[in-house]
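And then chain A:
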Amino acid sequence: MIVAKRKPLGEIADMIAPYKKITVIGCRSCVAICLAGGEKEVKMLVSALKVKNKKEGRKQQFEALVVERQCEKEWIQEVEDKILDSDLVLSMACSLGAQTIGDNYPHKLAFPALNTGIFGVPEEQGVWSEKCVGCGNCIIHTTGGICPIARCAKSMLNGPCGGSSDGHCEVNLEIDCAWYAIHERLKLQNRLELIEQVSAPKDWSTSHSGGRRTYVREDAKLTQHQKKGKGAVR
Partner candidate 1 sequence: MTPRRPKIVGFCCERHGLDSPVAAAKSGITYDASVRIIDVPCTGRVDGLHILKALEDGADAVFVLGCLEKNCYYDTGSIEGRKRVEHVRSMLEEAGIEKERVEMFNTSSTMTWRFPEIVSKMCDVVNRLGPLGKEGDEQ
Partner candidate 2 sequence: MSRSVLIIGGGPAGVSAAKALVDRSEGIVLVERSESLGGMARELTCKGVSECRNCGACYVVDRSTELLRDQSAEVLLLSETTQVKKNGNGYEVKIKISPRYVTNNCIGCNKCIEACPVDDKAIFAPTGNGQPRHHWIDRSKCLHFKKDKCQKCADVCPTKAIDYEDRARNVTRKVSSIICATGMEPVDASEVKRLGGGVLENAISSLDAERILNKHGRLLRPSDGKQPKKVAVIQCVGSRSMKTGVEYCSKFCCKYATKISQLLIDQDPEVNLDFYFMDLRTLYEPHDDFKRWVKERKKTVRMIRSMPAVVLPGNDGNLVVRAATETDSEVIETEYDLVLLSVGMRPAGNSKELMDALGIKADERGFAICDKSLEDSGVFLVGTTCEPMDIEETSVKAAAAASRASHRKEGA
């Protein structure tokens, strides 16, 4: 899932300082699960900001909302009036949320309250670690199910760099060397021969460096004929 983290309150406060009527919108999917932008976080942020304002004698009006998935316009349309009615929308979703609002209501300001971080896995309650960077061309079947691009600091494709020392990464001794892990895993699976194989330079065009990516599913797209006017879900 997408893992995000709330910006420091001070930063948020400065960001929204000039505006009077602020709508804070959370999201019930990824960011709710990673405890960053669910209903609770939204309410707490609003409350904390109110306390801050109270202390500093500033007056601002807040509205706290949560939508199912902020990255989809249909869900956002449900709270349209609230958005239109405010000076500023503070999005407590991943930046997709903020951008979707922005794209749908270009004349409205939609600011992010979260820093969108990683495609992460919850290792335990409250700990998320990055395991994918979305390069668009997955190879983990050859690397024992461990992604060297996400989990190696240097995204090495052919074995560890020289800096790997007893299973740790030279860039940050806290984290494990991805290639050490790959070796161990392959050994476990009796597929060590795979590590010998030299993989050719990766075609990065599928990744971000090929510019902004758009995935299209032709059979799912509605033809001009099918399309109705602004169709809402419910």
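Selection criteria: all candidates are chains of the complex that A comes from, given by their letters.
Basically, a residue touches a chain if its C-beta (ideal position, glycine included) is under 8 Å from a C-beta of that chain, and two chains touch if they have at least 3 such contacts; residues count from 1.
Here the structure is a predicted model, which means the values were calculated and not measured.
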Of 1 or 2, the one touching chain A somewhere in this complex: 1
Residues of chain A that touch candidate 1 when the two form their complex: 8-10, 13, 40, 43-44, 47-52, 54-55, 57
